[in-house]
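The other protein chains are all here in position, but one chain of the complex has been omitted.
This part shows chain A:
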């Protein structure tokens, strides 16, 4: 696997960790999504309490050329509040399921954040000047007695301490009966899609009272329901193309030019089942938890419970590459079904848009995360833990011992902590900086700069 010393191999070092140190995790602090913006300068996290925290990278310090800028808190705001659905007598969770950034068009930054039912467009803007020298008001806001005004002056802008304000600009509500699992901004930067368990809607960013339903897999008779939508994404370059994955391990590619309701897919990606691995859990572990296009748009990556698969868009009948994330769990599926871990939805991500390097990353249990290098076919397992928090010290690769004699420094499968799961990871769009979310902490790692 990737280790220290390889010429082109990345050596990952701990950089920062954000979040509470306590082992006692507050429910609201559980991180539910992580996303870099298009420049990588901003890093957003959403949590179960409905809050969004945005970190900003410091400008590079010329004197400290051996490390990149640190990420510090830039803005924190409450994106979603808990709601109550009177009709169903059920709570609507405020947990942020996804955050997606819009490309920057002016001084302000925009992002979409969504919970189970409502998507919101947030504007994050800076204020570092304020007007001073009003004629009718004092500096503290009190009105001056007009009779005391003897001269007139023009108010001027004076610098002030930086204030970052977040304000909701659009609220896209009431379009989803089921729980939203994905949002994806189109390459036209004007529209976006939102997907729930059974339907996908197309929105215009300016219009909140209307959305178009483009996929509907709800059966007429709900008793016949056997498959749900698990993730969806727009193609990075083709603004009429999107994909959605299902709980049965299929991916459908749809073209919106074909018809208004894209119920007929243009392509269906599905790998035939391996009969030797068949069990009662086969379908559950084939359920796709995440789908991501490559930067070029030629490939897409899917994550199911045990593996990461790379698909060539031109080949529907099988993936071009399959990487086993934690195959040692295959013999433990019954226990993982019993404690519900088998339903954990792991995400996956591509490295930044470096044309030479092709690495994919995904999380696992015991706060382990995995990287697979598509070029060298090597892989590595690393751990996000406060014990390794010495900056510029290369992280030690980890290994899980599936069976037999456990070597020194290896961890046996039975010792893995299944409560410590890494579901969300993100890779800086341009540099080798990664953000890895454990239950309530955010770790930032970067490659060792020489």
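Everything below uses one rule, namely that a contact is a pair of C-beta atoms (placed from the backbone, for glycine too) under 8 Å apart; a residue touches a chain by one contact, two chains touch by 3 or more; residues count from 1.
One rule holds in what follows: contacts and distances are computed from a predicted model.
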| item | value |
| --- | --- |
| "Proteasome subunit alpha type", "Integrator complex subunit 9", "Polyglutamylase complex subunit TTLL1" or "CDCA4 protein" - which is the UniProt name of the missing chain | "CDCA4 protein" |
| Which of A:82, A:103 or A:131 contacts the chain that the document leaves out | A:82 |
| From A:10, A:175 or A:348, residue that would touch the chain that is not displayed | A:175 |
| Residue, one of A:169, A:204 or A:332, that touches the chain absent here | A:332 |
| Touching residues on chain A - with respect to the absent chain | 81-93, 116, 118, 171, 173-175, 177-179, 197-198, 213, 218, 221-223, 225-228, 230, 247, 276-281, 283-284, 287, 330-341, 343, 414-419 |
